[in-house]
Each structure stands twice: as C-alpha cells, then as structure tokens.
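Only a single protein chain was left out; the remaining protein chains are all shown in position.
We just call them A and B in the order they show up, numbering each chain from 1.
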Amino acid sequence: MLRSYLPAIVFLVLGGAVGGAFAVLNSVIGPRRATPHKQDPYECGLPSEVKRGMRFGISFYLIAMLFILFDIEVVFLYPIAVELRAYGSYALTETIVFIVLLFVAFGYVWRRGALEWR
Amino acid sequence: MSATTYGWLVLLFPLLGMLVTALGFRSLPGRSAGWIATAAIFLSFLAALGALIKIQGLAPEHRQVVSSLWSYASTVGIDAQMSILVDPLSVFMILVVTGVSTLIHLYSISYMEGDRGFARYFSYLNFFVFSMLLLVLAGNFLLLITGWAFVGAASYLLISFWYRRTTATSAGIKAFVINVVGDVGLVLGTYFIFKHTHTLDFLKTFQATSAGAFGHASNEGDLVAGCILLLVGAFAKSAQIPLHTWLPDAMEGPTPVSSLIHAATMVTAGVYLIARMHPLFELAPAAQDVGAVVGAATLLIAGTIGLAQTDIKRVIAYSTMSQIGYMIMGVSVGAYAAGLFHLMTHAFFKALLFMAAGSIIGAMAGEQSLNRMGGFRKAMPFTYGCFIVGGLALSGVPPFSGFFSKDDILLVTGERGGWHWILYVAGYVGAFLTAIYTFRMIFRAFHGEPVAEARELNLKSHPPHLHHAEVPRNPANGEEEDTDVGFPGPTHAIAERALPMRVAMGVLALGAVGAGLVQIPKVDFVIDDFLRPSFAGSALYEPHTKNGLLVFGLGLGTVLALLGIALAHRIWVVRPGMATSIRERFRPAYVLFVNKWYFDELIDMLVVKPAAAAGLFARDTFEQLFVDETLIGGTTGIVRAGSAAVRAAQSGFVRYYAALLVLGVTGVGFYFLLQT
Partner (left out) sequence: MIPLATAHLKGPHIDFAGLSPLIALLGGSVLVLIVGLLGSRWIRAQAVPSLSLGALGAALGLTIWQWNAQKSIVSGALRIDDLALVLNLVLIAGAACTVLLAWRSLAAREAAHGEFHALLLSSVAGMSLLAAAQNTVALFVGLELLSIPLYVLCATELKREHSLESGLKYLIVGSVGSATLLYGLAMIYGATGTTDFAGIASALSNGSLATDPLTLTGVALCVAGLCFKSSIAPFHQWTPDVYEGAPTPVTAFMAVTTKVAAFGVFLRFFDVALIDTQVSWGPALAVLATITILVGNVGALGQSSLKRMLAYSSVAQAGYMLAGVVVSTQLGVRATVFYLAAYLFMNMAAFAVIVARERQTDLGDSIGALAGLGRERPLLAWPMTISMLALAGIPATAGFMGKFYLIDAAVSGGYTWLGVAIVVGSMISLGYYLPVIAAMWMREAPAATSPNDASVLAPTPGPLPALAGGSSELDEDGGPLSGSQPEVLVVAVLAGAATIFFGVIPQPLFDLVHGAGSGLGLF
C-alpha cells in the first residue's frame, strides 16, 4: 500500500530539490545590480500613477465582509422557497428560526454601529 | 440517640474544644481557655456515659455497633471508612479516658495558671484527648493508625511544651522517634493482616480471620509476623522493653501531662491494642508469648530501676512502666478483663500519685529530686493523704483498688499453668518491689526532717512566701530557664492552696480507694460481665476455676505488699543509715539499677552509634560524592538544562511553533506508518 505512494513522494522530493537548488544557485552566483527600474513594483509597463500610502477606509472591509456573510445566508432561502410546499410546516418553522437568528445578527451589527461609515 | 451517635459526640467535643482554644488564644480572656477545655472534656465524658447506657440497653450479642460517617475510598481495593466501633471495650476505654482527662484538665487550670502558654497548653491537651478517643473508638485500622500517630504527636508537643528547655526538646524528640518506630510496626503489621483479609474494618478482619483467612492452623507465619509487628507498636507506645527509654525522659513535660498521657491514658494504648486484636493474637500464640514475656521482664526491670532513682517523677514513671508490664502480660495471657480492670484502677491511682507529686514539686519550686525533699507530712496534709492512698493502691494493699486488679491478672496467669508459672512468680516479685519503691518515695518526701521549703509552709503566715532561687534554673542540668516562652518559673501550684487541684485529687482518691470494689473475686464481676460481649469469641476469657489458687494469690499479695512497706519503713524511717549500707553491700546491683540497666547505653551502642557511624559515612562519603554530586547534581542539572531547553524553545514566534507542530505531526505520522 505504501508503495503506491512512492511515485508521489519521489515527485515531491524531486520538485523540492530542483526548485530549491535553482533558488540557491541564483542567489549565490547571480549578479546583483540595483537599478531604479528594478526597484519598481512592475518591471514592465507604465510607472504607477497612484500614490503609495493611500489607504482604504477600514470600514470598507467591515461592510464588505458583512455583506458577503448576509448574502450567502440569504442564498440559503432560495431552495427552501422553491420547495416549501413539499417540505411543509417543519421546513417553515426551521426557516423562520433561521431568519430570526439572521435578524438578531443584523440587529446586533446595526446597533453596534458597524454599518456606519467612519 | 443511638450509642454510635454518642460515640461521635465523644469525639466531637474535644475537637471543638481544641479548635476554640487554639484559634482563640489571643481573644479568650483570663483563664477561660482552661475552663472551656475542661468543659469540652466533661461533655465528652457525659456523652461517653450516654454511650454506656445505650450499649447496655442492647442485647449482649448486639453490643458491637459500627457507625460510618462516610467512606474515604472504597474503589481501589481498599475499604477505608470513617467508621467508629462502639462496643463494651471501646466504651470502657472512652469512659476511663474522658473521666480521668476531665479531672486532669481541672487540675491543670490551677497548675498551669502562671504559664504564658496557657491556651496553647489546653489546646494541645484537648488535641491529645481527641486523638486518644479516636484511637480507642476507631472502627478500622486506618483510623486506628491515624489516632495512634496523632497521640504520638500530641505527646511530643506536650513533652516539649517548655520548648526553650534543651532537656525538654530532646526528650520530646526521643519520645517521638521511638513512637515512630512503633508507628512503623503498627502500619507494617496492618499490612501483613490486610494482605490476607483484604479489609481494614476490625469486625470484618476478625470474621475473615476466624473464617480462615490465615489458614486454620495456629501460628501461621504472616499472622505471627503481623501480630509481632503490632506488638512493636504496642511496646513503643506503652514503654515496654526495649522501647521504653523515652518514658522517663518524657517527665520533662508539665506534671499534669505526665499524669494524663504518660500514666493514665496514652501509654495504655498498647494494652488496648492487644485486647482489641485478641482474635488475631489467639490464633498466634507465639506472639502472645512474646507479649507476656516482655511484659513480665518490663515489670521486673522497671521495678528494680524504681528502687534506685531519686527524681520523684522518674520513680513514678518507672512504676508506670512496671504496672503497664502487668497489663501487657495480662492481656497477652488472656486476662483481658483483668488487664483492662488494672488499666482503669491504675489510671486512677497513678494519675493521683502524679498530681500529688506535682503538688510537692510546686512547693519545691520545680525541684524534683528526692534527695532535697523531706518532712512534707505536716506542711501538706492533703497531698500526703492522697499520696498515701495512691501508694497503698499501687502497692496492692487490700482493700485498695490496685489489690484486686493486680491479683486478678496474676490469678489468670497462674491458671494458664505450664511455663506461665514463671510469669506468675515474676508478678509477685514485682509486687514486692512495687511496695518497696513506692513507700521509699513516700518516706523520703514526707517523713524525716522538714527541709527549708516544708518549714516555710508550716509557718502559717498569710500568704507564706515560698523559698525559691532568684534565677530559675532547670534542675536537670542547671541551665537558666527562659521564663518568656512559657516556663512558669517559680510559681507554687500546691494542692493545699488551689481548690480545682483538691477537687481533682479528691475524686481520683475516691476512685483509687473504691474502684477495686466493682470486681471482687467471688462477690461481683462487673468488669467481667460488662466486657464479655467484646470478647465473645475468645477461648481464654476469664475461666476462674481454681479456688485454691485464688485464695493463695490474694493472701500472698497482701503479705508481700505489707512486707514491702514494712521493709521500706525500716530502711528509710527507722534506721536512716541502712540505705547507704545496703547500697554499699550490693554495689553492682545498685549501679545497674541507678543506671537503668544501661538500656540507654545499650540502645546507644547497638542502634544509635552504628546508625550514627553509618550516617556519618553516608554524609561524608556516600552523600557528598555520590548523592550530592552525581545524583542531585546530575538530576538538578538535567532538570535545569531541560528547563532552559523548554524555555529556549518557547521563543514567542508563531512560525517556530508552527514548525515544531509540523515536526511533531511528522514524528507521530512516521511512528504510525512504522506500525503497518
């Protein structure tokens, strides 16, 4: 059984060895001459127009994350909405519980001021 | 309330008393600690009476009641329970212990009045009573061992009570070490028994034993070994040869302590142990014989040493050893009721003697040597009367209590026949010696020319100032006493001046006179009948067949006691020079006795010196080279290096942690893959 993994292990070892060897060789024998172009984020194309140091508002990440969370949770409602009749009252109560919990979370986020842009 | 509820109460009161006096030593006003402690023991005594009434209300075959508060551990092959056994034997013991203790607590209130450690003293004393009651009420080996060890600890604390006295502290250490030897014996003996019976409970142990846990033949190896190890415990606690040397030294403690612990109660624990374990001992006659022979040897040797000692408390201490020798011999030959009867009467008259001695020592401002006493008869009439009563009881003069109990033991011993006749004779020789040394003490302290202290008491000026040294010194070695740590110094606790002391001594004197009347041969058998349920399975219990022997024994006892008193009177009163001439004529014997048969030196040579030599070798060679440098140095070095390594690995960088995690996973993974 172990034998069947042998090619994979050989592959991993070889890959690591070859990659490592090249990296080491490069840093050892490669010339090191720094030019302004080499220091650029991109070695080709136009120089960057945007000033470095500009920051996104931190609230952006927060709201984006919350959006994704609620988005995904709401998506769960679609299949149930389609087949609600088939599932009956059991699914209905489950869904209501789900929505209530969702609203609790929403209320909490709102009340804690996470949706205010600062 | 049932008998066992009373039993628990008996334990509860001294425990509470101890806690109150120990925790309240700063806030309790005046001498109230003493009264609280006394009241606690008195309540305990009342509870013991309650237990007595309840147990007598049961049918004789149901008089062994076990009560368990909780079980400590009954899971891993051990049935360790917090259980007490209330039966006639334990009720008898708690009655004696609480009764005598109450009186001695009362006595101590006056005796320790001037002491700085007053509350400490009473909390120790209550702790002692609690431990002793735990010992006698224990329903299993575990509690017995606990009580046994506690009692030793309490004894140590009280012997070293005046802890700046070097003699007191070294005496305390000696007592503790020898007691621990006994504890080890007890624990090992328990192990030998437990190995076969698989239970720690007394009654279950006895059932298992009679059901053949050790086989049905007598003298099975493990049982004999176990019983002899139990005997080692009993010998150490009861000061039997060769583990007796701590008892005379223990007289360094305050006199009421000597009275309570080293005469009336603790030292009788060995007697109780043998009586309690009689179903085991009766299957191991070899162990019984060892007990009987050692008891007889002790009673003789201690009696002869008592003849030559000059310290009044030490004389009584040797007398105690000797009397306990009778008891040990008695319970070892099957005279259970007689041995315990003697335990009770001895508790009365010996406690009384110690109290009276304490009163004289008070008058002498701490001086204990008989050489410096004399003529106290007129000055201290009450003390003298008590001493005489106690002395007559101790010597076995009818109708005082000691007469009946001692002869009861010897009668049963004689009835066993065979080689027990040697013990019988030894017992009567001992009785003769007892009468001599007891009255030697009385005549030397109370008769003859009054010494300065006695004359001062006679002056009747109010209040008479008693002579004492300006600087209190330890009479044993002349060291200056440090009165700051509790040594009372030149206080004069004299029975004639203190009502509590008189009450306590008076009650005990009544006991010493009358306690023998409860069991007069051919008349009444109170003790025999009362204890019978506890010894129901015993083949040896009090047969009483030979009337001739009985009459002969009683007569012989009376004659020997009177002869001894007469001899003492002749030597120390009528012809004062005779003692010296006898001493010169029997010089070797005198030297032997005054040096206590060289037991201290013998033990020193056989045990202490080799042990010290081995210890010296171990310290200088073995420990320095091997233990210190190799073992300890090596081990601590390894631990330290390990500690450093662990801390070095704890760099605080998550990346290293992750790396180690991966390494660990790899290691574990490899190990498991190797299993395929």
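Basically, contacts are C-beta pairs under 8 Å (C-beta built on N, C-alpha and C of every residue); 3 or more make two chains touch, one makes a residue touch a chain.
A quick note: this is a predicted structure, and the numbers were derived from the prediction, not measured.
Enquirer: Just one of B:217, B:523, B:539 or B:646 touches the chain that is missing; which is it?
Expert: Of the listed residues, the one touching the omitted chain is B:646.
Enquirer: Touching the left-out chain: which of A:9, A:24 or A:104?
Expert: Selected residue, touching the omitted chain: A:104.
Enquirer: Which chain B residues would touch the chain omitted from the figure, given the whole complex?
Expert: Looking at chain B, the ones touching the missing chain are residues 70-76, 639-640, 642-643, 646-647, 649-650, 652, 654, 656-658, 660-661, 663-665, 667-669, 671-673, 675-676.
Enquirer: Given the full complex, what residues of chain A touch the hidden partner chain?
Expert: Answer for chain A: residues 1-2, 5, 58-59, 61-62, 83, 85-88, 90-91, 94, 101, 104, 107-108, 111-114, 116, 118 touch the chain left out.
One rule holds in what follows: only the chains that are shown with their structure count from here on.
Enquirer: Taking each chain's centre as the mean of its CA atoms, how far is chain A from chain B in angstrom?
Expert: Chain centroid spacing, chain A to chain B, equals 82 Å.
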